[in-house]
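The structure appears below as C-alpha cells.
A single protein chain has been omitted; all remaining protein chains appear in their positions.
First chain written, first letter: the chains are A and B, and each begins at residue 1.
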Amino acid sequence: MNQVVKWISVTASAAALISVVGCGTGAGNNATNANNATNTAGGGTSSAQVTLNETGSSLLYPLFNSQWISAYKSVDPNVTINAASTGSGKGISEAVAGTVQIGASDAYMSNALMSANPSMLNIPLAVSAQQVMYNIPGLGADKHLNLSGDVLAQIYMGEIKKWNDPKIAALNPGVQLPNQPITAIRRSDASGDTFLFTQYLSDSNSEWKSKYKYSTQISWPAIGNSLIGATGNAGVVTELANTKYSIGYVGISWLDKATAKGLGYAALKNHDGKFVLPTKENIQAAANAEADKVPSDERISLIDAPGANSYPIVNFEYAIVNSKQSGDMASALKKFLKWAIDPKGGNSAQYMDPVHFLPLPASVEPKSEAQINKIGG
Amino acid sequence: MMKQRRKRRKVGGCIGWTVAWLAAALVLFSLADMVYTILWNGIKSFRISMLFTITSGNAGGLENAILGTLYLIVLSIIIAAPLGILGGIYVSEFASSRIAGVIRFLTEVLSGVPSIVIGYFGYLFMVLRWGWGFSALAGGIALTIIMLPYILRTTESSLMQVPMAQREAAWGLGMTRFQAVTKVIWRPAAGGIATGVLLAVAIGLGETAPLLYTAGWSTYNPSLALTHHQIGYLTYIVWSYIDMPYTESHALAYSAAFVLLMVILFIHLVVRAIVQRTMVKH
Partner (left out) sequence: MRKVSSASKTADKVFRVATGLCASSPVLFLVAIGIVVFIESVPSIKFMGWHFLTGTQWNLGDMYGNLEVKNGVSAPAGATYGALPYIVGTLASSVIALLIAVPVAIFTAIILAYRVRGPVKTVLSILVELLAGIPSVVFGLWGVIVLAPWVAQFFGPLLTHLGVVIPFFRGPVGTGMGLLSSGLILALMIVPIITATTRDLLEQVPILYREGGIGLGMTNWEVVRKICLPYVKDGLIGAVALGWGRAMGETMAVLMVSGSAINYLPHSIFSPISTMAAVIADQLDSALTDATHLAVHALAELALVLMLLTLITNFLARWLVHRGGQRVRSGVRA
C-alpha cells in the first residue's frame, strides 16, 4: 500500500512541479505586464486583467496580428488580445457559442442565425476588399488581366477550361494568353472571402446564382482537380504560388505578400461595366456609394456597388460580438472596439495602410459606435 | 527434369528473399527520408531563442506551444495514469476471466475509435454542452481517452507476466490480494507499467485531431485555468504554419516538428532502456 501511495504521490508531485514550472513563465509574463501597467497606464480605465480572444477571418487577421495587438498594448496594458486566423465561419460560430469574445468575419450573420441568436451584434470595424489573383508565368508582373464575374463563374464551374479561351481573350485584347488548363483554387474552410467572391459571381452569372448561390461555404461545382481547396488566405496564396496557371481569390490584406510571391491580380468588371483595380480610391468609391444605405444593424453587402470607379468586391470587416457580456469583459470589449473604429485610433492610416484597408466611412462610424454601446447593457 | 525443378525452386527462393529485402529497404528508406527531412529543415530553422519566445506574427517562437503541450500532457496523464494503472490491476488481479475478456476487448475497441471522433465528441459534449469552452481540461480529457487504453493494456500485460508463484507466495504469507499487489507483484511489473505510461505520453504529444476542437489555440503562455482559456500546442504549429506563404512560418513549423520528433525519439530510447534493463534482470 505504502509503496503505491508513495509511487503515486511522487508522480503526482512531479507532475505538479512540472505544471508549476510551466506556468511560472506565464505568471512571469503577467508580472511584467503588470509592471508596464503601472508605468504606462495613463488614460486606462479598465481595471482587471482581461484577455480578449479573437478568432476568425484570415483577411482581418493581419490587421489584428501585426498592427492592432501591439498598438493596443500601450492603450490598455491590462488587456491581452489573443488572435487566430481560422476563417470567418469559425469566427461567427465561436462568437455565437461564446468560446471567443470577438469573432472576426468578412461576412455578416444570416437572418436565420440572427433570429436564433438575437443578442449578437455585427459591428463593422473597417472597409476591406478582395482581389482575384493568378499565377501565369511570363505574363509580366505589372500586367493586370481584365476579368468579369461572369467569366470567373464559368471558370469555377469548369465551363472555361483554358487560359486562352475566347471568352477570356475577348476581355483582354492584345494579351498573349497561354494554352494551359486553369486550376481554380477555393477556400475549404468556411470563409468570408468565399462569401464575397460567390456573391460577386451570383450577381454576375445567373447559372451560378441558381445552382450555387452565396455563403461562407457552398456546395462547390464538382470539376475534379480543376478546383482545389486550400485553408485560409495563407493557404490560397501558398497554393497559388505552388501551382502554375492557377487562379484564386485573396483578401486585400494579403496583396503585398502575394505579389511578392510573383502572383498577379486582375482588374474586375464593375456594376457600370468598367474594369477596375482594387486601389484605395476605387474601394473608397464603392464604400461611399453604399454608405447611406447602411441599416442600423449594419448587415449589408457592398458587392457590385454602382459608380464608374467602384471596385466590385468590397466589404465591411465585422466584429461579431455577443452583447451579453459581464462587467470587466464588457467594459474591456467596448473600450477596445471603440478604439478600433476611432479614426485617430485603430482606424488611423498607420494601421490601415499596411493591410490596404480603409477606415469606416464617416456616416457609418456612429452606427458602429451605437452598436458597441449595446454591449453589456 | 529434377535438376531443372530444383533450379527453379532455388531461383524462386532467391527472388522471394530479394523482394523481401527490397521491401524492408523501402520502409527504412521512407523512414530515413522523413527523419532526414524533418531533422535537416529543423536544424536549419531551429533557434534556441524559440524556446523562450511566444508565437506572434508570422512566426515567433514555440514557448507557448511547448508549455501548452506540457500542460495538456500533465493534465491528461494525471487522469489517465491512475485510471489505466488501477484498471489494469483490476483486470489482471481481480476480474474473472470473462469480465477481464470483456474489458480487454472494449478497451481495444476504444483504442480503435478514430481520434477525430473523440475530438468531435469532446467538442459537442465538453466545449458546448458543459460549456467549458476551448480549454485545457477539454483537451486533456480528449487526450485521456486516447492514452487510457495503452496504459491499461500495458499495465495488465506486465502484471500478467509476473509468475503465479510470486502471487501464491504472497497469499501464502497471509496477504490479501490488495497487499500482494501493492507489496510484491507490482515490483517486477513496474518497468512495463512505466513504459506503457511513457508510450502513452509519446502518443499524446503527437495528437492533433482530438485537440483542434477541444483545446483551441492560443499564442500566449497557458495559465493554470482549466476551463474557458484556449491553449496552444506544438502539433497545431506544424499543421497551420506550413500552410502560410512565408519562409519564417515554415521555419517555425519545421522547428515544432523537430522538437516533437526529438522528444518522441527520446521517450522511445528511454522506453528501450527500461525494457532492456528489466530483460537483463530476469
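Keep this in mind: a residue touches a chain if its C-beta (ideal position, glycine included) is under 8 Å from a C-beta of that chain, and two chains touch if they have at least 3 such contacts.
All values reported here derive from a predicted model rather than from experimental measurement.
J.: Sort by label and list the shown chains the missing chain touches.
T.: For the complete complex, the undisplayed chain touches A, B.
J.: Would you indicate which residue among A:Gly229, A:Gly262, A:Pro343 or A:Pro366 is in contact with the undisplayed chain?
T.: Selected residue, touching the omitted chain: A:Gly229.
J.: From the list A:Gly140, A:Pro181 or A:Pro366, which touches the chain that is not on show?
T.: A:Pro181
J.: Considering the whole complex, which of A:Leu52, A:Ile92 or A:Ala129 touches the chain not shown?
T.: A:Ile92
J.: Take the complete complex as the reference. Which residues in chain B touch the chain that isn't displayed?
T.: Counting over the whole complex, chain B touches the hidden chain at residues 9-10, 12-14, 16-17, 19-24, 26-28, 30-31, 33-34, 37-38, 41, 82-91, 93-95, 103, 105-121, 123-125, 145, 148-150, 152-153, 157, 173-174, 176-179, 181-182, 199, 202-203, 205-209, 212-213, 235, 238-239, 242, 253-254, 257, 260-261, 264-265, 268, 272.
J.: Considering the whole complex rather than only what is displayed, give the residues of chain A touching the chain that is not shown.
T.: 1, 86-87, 89-90, 92-94, 96-97, 110-113, 115-117, 181, 183, 188-190, 213-225, 228-231, 239, 242-243
By definition in this document, only the chains that are shown with their structure count from here on.
J.: Report the inter-centroid distance (CA atoms only) between chain A and chain B in whole Å.
T.: For chain A versus chain B, the centre distance works out to 36 Å.
J.: Mind pulling up the chain B residues that touch chain A in the complex?
T.: For this pair, the touching residues of chain B are 56-57, 63, 67, 70-71, 74-75, 77-78, 81-82, 127-128, 131, 133-134, 178-179, 182-183, 186, 216-224, 229-230, 240, 243-246, 249.
J.: Looking at the complex, which residues from chain A come into contact with chain B?
T.: Of all residues in chain A, those touching chain B are 1-4, 8, 11-12, 15, 18-19, 22-23, 25-26, 29, 51, 53, 55, 65-66, 80, 82-84, 86, 97-99, 230-232, 234-235, 237-238, 241, 257-258, 261.
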